[in-house]
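Note that one protein chain of the assembly has been removed; the remaining protein chains are unaltered in position.
Per-chain numbering from 1; labels A, B, C, D, E, F and G assigned in written order.
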């Protein structure tokens, strides 16, 4: 994985080329349009997602057991982080279903999606502000929840510290937390978990 | 009001006597059994609540318009703070209904109580750990919610900072917050609000 | 409500249209001039307040019992947050009276306004720097005070943490706090409280 | 689950009885010897683990697909938290293998255990002080790592904040974090993940 | 000066003896009764103040120009810190007038004392909880105010951080701050300032 | 005083005019060149200091007893804050002597200036980074030291928190602290103190 | 040494000239291209390093015993800080060997370099994110390790606080820490240590 922030398009391009040649796959996060252009020349098949801000390519065949990952996000502003998680899990070969705008301020919308969300092997739950959704969700499902705090909110969110603490203190069991705005980390973790469910799979 | 912490039983007794004689009512919070005994000698009618850790007496007649305050708490460990809020609001002349153990980890329990909670003129919502309940509750009711973070939880609750931030960042409107473990402040605020609803009332 | 920060004018416009059609009212906070222009095309009747940075429209008839909200602010730099609170409370149907530049450094100015402020059913008190005004004010009035810390001040204000703590630690009872710079939240909370006072109102 | 801290033996006993009768299993964490004695009278089959400080009983039959959980801890002082995680995962029906004293200060000891650790479906990694072990371990294994910071260390560990941040910032992918000293939360999460691997299992 | 905390009575005694013989005066702060007894044997003339927790003796003649220091404190619990400041300033040869229980929650009590407080050459203002009093006071007087935050308050006072920030952010000019609970430092500073006013004095 | 940050040149101009007409003096801090131009039109006699970033005018006659203020700063980057303090004290009628670049890394430079610094009635000590100079200086002089932390330094200065704590923890008595980068507050405080020394003055 | 941040090119130039004339050597850190141009005119022999962002010149002869410093860095983004350390140590007359991209996520790369790193008299270890590498490295070598946290990472790195705490809490002995991003400080410290090893050197 290449973390785009603070790198030049040329640095991203050359690191991406090296990783692809070595491992058969590459994922750039926090990718700008300039990075996309620089990479596109060198790696024509790479896909750019402007919402998730990712450049991705996976040339490995049969990238492992599938498994289903649900990506659930609370507010409109959380969507880019959620999209980064979704792209990551798909890039690792999982099926992904996304559910946006299901924060606790409108609880019924979350409850309406429960049937679908429960079918997932692993869940990524993304929230800023109060960060309460993953804790509520974990009390309603049986699958493991990977919670991602985002840096969205008024002053006392402190760039994501507020929801980070909420999630670490989740009173529902079955929640673990990744870094603020770290959609990649959550998508990766959920994909590994869902693959485990699939791996043991057909026996 | 007398904040008992860090005072001797004799200090509490003499301050309580002075307040009572001046204002016709007195409330001691964080009261120990020793404070109760010291006060009981001087003020025979004072009531002691061992859960709320309060000593209270209100000799004013017709202590104002009634109004209904709901006190809602998330976990067993939050009950003392909730009880302090309830005693305070009753001492100020409000009707109080308490709902304990309705945290978001068991969401259905909270939903089961909604009918009753919605009838209140003001709501005190007490939670430690993730502090998520007030935010969820405020999305489901129309009355103002006074949220109280408690210092209950594992390490990253940081003695109540975790739920404090959650509540300040509540994504539902209609929530305001008081200090950590400040049941008195929340009960007082809710009582003032509910009295306003009653004051304007039927005359 | 639509929180404008971090959204494009087009996003704001389409969310505003959807909310208005569903609920008959809409309020955009942290609105830029670009958002105003985008929304004006779609929603001609919407009002823009350049100080409060709000776009608002409420087409509901008889938006509830009136009630009076006082919005009190300490320094010149606190006015935008105070104005956001005032616009919000008016948009919800309350009467609003604003009192600016009445911080504790010039105490007599605050004392001069007390007569007017005391008539309010609910008070929004906005302050940065030392954040001391809401605590002083609450000792002088009987109505509930919703305190809003602002991110104004020298270094050790820490973007509003200083006044936030001051307000949470207010030694006067009858104060509850919302997030840093959250004029909307305070105005909404005060409007709900004042409506309660009015609701029970004339019988 | 019952969190013993701050509860009386009698409270623990009555809550434990109620949970057991309702769900067929019960787990008390942070259990003292007094709690053990109180519970033993009411629930004769409950097991007490003095290192993990747990009281546990699971009367459900065939408590689900097995799966293997590895519990890895860095220092001697981290063992109680690790033991809490191990007891939890076993109580949920998983196989558990524990590896103690494999911190990064003696890297070869960790490397020596890699063969065994890699066979696990989910890994709990417990560390205080610098909290570096989970990050190092995640770079060497393919299974998901649930990291638990402990409150062990000199002053700048700040009761576990130091290792908590280390783990959230882990530069290896495949790590998610639970609260400080939260062995139960980590064991539960790992058990759910490992069960998923087993659930899909034999078809 | 000898800071008693964390020293044995014997250590305090021997340090006090050495300081006295070298400088003709000695002041022990945070002194316990055991320290008092140990020092009394060696230094018969030393005075012990049980509220301020100080042991003091000044054998210097004509300990400098007098000057007047006012020590003002907000709550009952702030009195020990205020008393430490008062003892310190007197020990340095200043006249001291103390005003207790004049916090901002009962503003009229503070206003009633203004006439006396304004006569002081330097003012020590001690407050916990919201720490608002020094800022209010400085707006009403012309003399320099040395503010002392105390560690008194509910959770979000964070052992004095709340009032410390309030005082650093004071919106009135003419305030400077010393460490939390540092009555000695404030009394010393005020005494030095008041001596300056006196020193230049009668010529 | 007018704090220029976050105000428009027109706001600064109109506030400055109003203050000047009411009180006969005005001081603008954090003034930009644009503010200078706006004010110059309305108040021709106002002086602009580009290092201190101040606009100042004092038309009061005989602005009080003189007194001497020493302004001492540690590093080159601390000079603007020191200059703001110096301009403020002069504007209030004090004599001011400035000593720059006398931080503790080159202790002899500070020691070389001691003779001059000791003659001052009050001392402003400005330092960023380790903030150690005021503590060292206070151990070497008899006059009161007003310490100003600046936001200059590497990462762990945390925008001035590092030197702020150093100064609050000064092991020398006779130090009090103002807000980060608050040259105005320190200059004002020192001027008030030095005026006291002068006021009692020649008799 | 001249810290370039926040200075103008002209200020840097004149300070650099003065230092060079006084001491025969000069080092500017955080130097921009504009500073380079300004200095180049006045000091033709000065070298500019665009990665380390340094301008350096040392005209002293035989700048002391050599000694070998190893500069080891974890991630690509840590290279500028590592380069600043390397330039500093070379400027002080040490031999320097740099090892980049040897973070703990790819442990084998670090292990591959151990032979070379162990030959150094002092080691600078630079890491952001989890900051785990210095602790791991110190467990594998005998020479003293100067650890430098960098401000690189996702949100919960908090601009370098995360790796700073990791390094202060290092469970391996033989590690000491400098400020966040302070490559100069680490390079200087390592150079002094390595010179000591060399100084006693050949006799």
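The definition used in the following text is that a residue touches a chain if its C-beta (ideal position, glycine included) is under 8 Å from a C-beta of that chain, and two chains touch if they have at least 3 such contacts.
Model, not experiment: these values are computed from the prediction.
Asks: Which of these, F:31, F:55 or F:170, touches the one chain of the complex that we don't see?
Replies: If we include the chain that is not displayed, F:170 is the one touching it.
Asks: Given the contact definition stated above, which residue among F:4, F:80 or F:153 touches the chain not shown here?
Replies: Considering all chains, including the one not shown, the answer is F:153.
Asks: Please pick, from G:58, G:77, G:143 or G:157, the residue that touches the omitted chain in the full complex.
Replies: Considering the complete complex, G:143 is the one touching the chain left out.
Asks: Residue-wise, where is chain E in contact with the chain that is not depicted?
Replies: For chain E, the residues touching the absent chain are 3, 6-7, 11, 15, 149, 151, 159-161, 164, 179-182, 185.
Asks: Which residue numbers on chain F touch the omitted chain?
Replies: 74-75, 103-107, 129-132, 135-136, 138-140, 153-154, 156-158, 161-163, 165-173
Asks: Residues on chain G that touch the omitted chain in the whole complex?
Replies: 1, 121-122, 142-144, 146, 164, 168-169, 173-180, 184-186, 188-189, 192-194, 196-203
Everything that follows uses one rule, which is that only the chains that are shown with their structure count from here on.
Asks: Tally the contacting C-beta pairs at the B-D interface and at the C-E interface, and name the larger one.
Replies: C-E
Asks: Could you work out which pair in B-D, C-E or E-F copies the interface of F-G, where over half of the contact pairs coincide by residue number?
Replies: That interface is repeated by B-D.
Asks: When the centre of a chain is set as the mean of its C-alpha atoms, what distance in Å lies between chain A and chain F?
Replies: Spacing between the chain centres: roughly 51 Å.
Asks: Using the average of all C-alpha atoms in each chain as its centre, how far is it in Å between chain B and chain E?
Replies: 36
Asks: Report, in whole Å, the distance between the mean C-alpha point of chain D and the mean C-alpha point of chain G.
Replies: A distance of 40 Å separates the two centres.
Asks: List, in ascending order, every residue of chain E touching at least 2 other chains.
Replies: 153-154, 156-157, 168-169 - these are the residues of chain E that touch more than one other chain.
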